[in-house]
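Removed from the display is one protein chain of the complex; every other protein chain stays in position.
For clarity, chains are labelled A and B in written order, and residue numbers in each chain start from 1.
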Amino acid sequence: MHIIENGNTAAALGVKLCRASVIAAYPITPQTPLTEKLSEYVERGDMKAEYIPVESEHSALAVCIAASSAGARVFTATSANGLLYMHEQVQWASGARLPIVMCVVNRAVGAPWNIWNDQQDSISQRDTGWIQIYCADHQQIIDAVIKAYWIAEKVSIPIMVCYDGYILSHTFMPFDLPDQKTVDAFLPPFKPDYALRPEEPANLNTVTLPDVRLDVRGELAHSYMEIRYLLQEELRTTLDVAADAEKRFAEIFGRQSDPFIESYRCDDADCVALGLGSLTYQLRVSVDALRKEGIKVGVMGLRFYRPFPDEAIAGALKGKKSVVVFEKAISYGYEGALTSDLKSALYEHLAGTGTLPSIQNFIAGIGGRDIRTEDLTQMFRTATQGRVSKEPLWIGLKL
Amino acid sequence: MQVKTTILSLPTEEFVHPGTRSCTGCGLAIAYRVGLKALGKDTILVVPPSCLTVLQGLFPVASTKLPCLNVTFASTAAAATGILASLKTKGNDHTAVAAWAGDGGTGDIGLQALSGAAERGDNFIYFCYDNEGYMNTGAQRSGTTPIGAITANTPFKGKLQQKKDVPAIMAAHKLSYVAACSAAYPLDLYDKIRNCLHLPGTKYFHIHIPCPPGWGYDPRYGIKIGRLAVETGYYDLYEIVNGEFKLTAASEKLIEKRKLVPVHEYFRTQSRFRLLTDTQIAEIQRQIDEKWKGYYKQEE
Partner (left out) sequence: MGTRNYRRKTSHSEHGPGDGGRTGSWRVERPVLDQSLCIPCKRNKEACFICWLFCPEIVISRTIPPRVDLEYCKGCGICAEECPTKAITMVDEAKFSEEDKE
């Protein structure tokens, strides 16, 4: 059924369809309508879930970690400083191997205070061992939530579903709302390997020594390093699981996309723009404009940022003359995080083959600074003629 | 209080194995052992970083026979809420959830989450075991460290501030049950737990825990010191049931006796109080006497 709703509602509908049973909610702009919508579903009886109005974001993820450890399918959402406040818990959730799904409605981080969109919040969490999915429209939001639960519960790794604050969260778009039966066919009930219960007592996540040690059965147990290695190992195999999820989703929902990259007019492009989220759709307008001028360009949206699909992206960009990376965040002290990861992937897969593209990094929209399509097109056009700068170039700066 | 358990009627089933990493003569070990007897097998525990984390064992060996979730320092009460929510979604209204946190993890870093859970009325029991400092990390001062106590980071002046009254803070949340207990009075602790399990919302227990390395005494005197704290009227055993305050056990007996052991008898048993001057002790004695005048008046 096609409906017209805003991005926050799309996410909320996804959570409802996935039958999340414990929801922790703490308000922060621009996430609030999402958790408010969930409270409507719960209070009206449309959704059978425990809705916990926690007293902080740190507690929101604490509730999710505990409820998930006890066997419930959980959900929470946040933005910016809320995500930063729960950072300790973000690290905890992945180390504890819990299939938590959290929506991050991307917003700029303080200091100073800013409620508008950029992606610094989720990008700053890229090293935490969570899977990160970026959405470019509302269909992707609701679909990503559904796929996220399936993937998370398969690999026991938490997932952040990220979408741009205001630009997606508060705008209205048509999208297909799946019916409950279809979602149930895709996503079975949560069956964890272990859930806290008196019948099978266990002490979870206590102090773990640097070295291995015999357990009470006389078997040699992992220690911290092995546990952490297994997280990394399984994050990398998640790339295959994500591909499986896409296949399965296509079979059941009849909608298929590439699991990692959404390409627009890239096949014969010399220069390709790369980004995360809704900016890549805005770049399509620039692509069409430049194509009219005879410049062969295209744009790719990266869906999975972590685990980083290095092989897929290197394969997609092999032989291109240049790549222009547009980012709404920066790894302070160096350059855009996506740019660095891209360079690393290209170096890894293409160095010495003579097919290494040149790379230009643009930073845009920090703190919600309006990104004018004319500026995007202009910078993109300039970049097709040759590298503009070694340092990341900030578009729309008014210094 | 209805039930009055004796040593002989105390259940014999043990929920903790011997050979833990707790210090010789650990007061927490005594309180925890009896507390678990009161809670019983159908319980899930939540524990933040603290002495109890270590007592419960390092991976992959657990010393406690109950399921337990280790959580981050500030999130104990929120985690208890999360476990309860999960149980509720499965229709389980019988498994108890019990949080055990130290004084720092309760009254300092953990206070926000605890207040949130109490305000929401989340139905679990919260035990604060108060050894009056961050003992697990080497005896640094906490909010509940008493005034004058030498700690690792109040080494030459002793703590300058009063002991934070965490039970009073929790009582202000209008909980159905708040109790102050001591490891030196395990049967009082046991009965209080048994008597409150059926009450709604968050139940709060504050347990005084003598700590040999943190307080500076020969381990064999732990129980005596715990008793002295009560017999001097310095630390009181009480319960607040639906807002009604009542002294219990040895503290209740002091109402009849009308005689408190001088508090300097308590201070001289522990090297952490060696900096207290006569003037300071006199002032503390005065405060205790004032407090008890109030108790005597309430009784009349």
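Criterion: a residue touches a chain if its C-beta (ideal position, glycine included) is under 8 Å from a C-beta of that chain, and two chains touch if they have at least 3 such contacts.
Small disclaimer: the values here were computed from a predicted structure and weren't measured.
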{"item": "Contact residue for the chain not shown (choose from B:10, B:152, B:171 or B:199)", "value": "B:10"}
{"item": "Of A:212, A:350 or A:388, the residue in touch with the unshown chain", "value": "A:212"}
{"item": "Residue of B:21, B:90 or B:120 touching the missing chain in the full complex", "value": "B:21"}
{"item": "Identified contact with the non-displayed chain, of A:230, A:250, A:351 or A:397", "value": "A:230"}
{"item": "For subunit B, residues in touch with the removed chain", "value": "7-8, 10, 12, 14, 16-22, 24-27, 29-30, 33-34, 57-65, 186, 212, 218-224"}
{"item": "Hidden partner chain, residues of subunit A it touches", "value": "96-97, 156, 193-194, 201-206, 208, 212, 215-217, 219-224, 226-227, 230, 234"}
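By our rule, only the chains that are shown with their structure count from here on.
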{"item": "Computed distance of Cα centres, subunit B from subunit A, in Å", "value": "43"}
{"item": "Subunit A to subunit B touching residues, read off their complex", "value": "21-22, 24, 48-50, 52-56, 58-60, 62-72, 74, 88-89, 92, 195-198, 200-209, 213-216, 221, 223"}
{"item": "Complex contacts: residues of subunit B adjacent to subunit A", "value": "41-44, 46, 53-54, 56-62, 64-72, 74-75, 77-83, 85-90, 95, 112-113, 115-116, 119-120"}
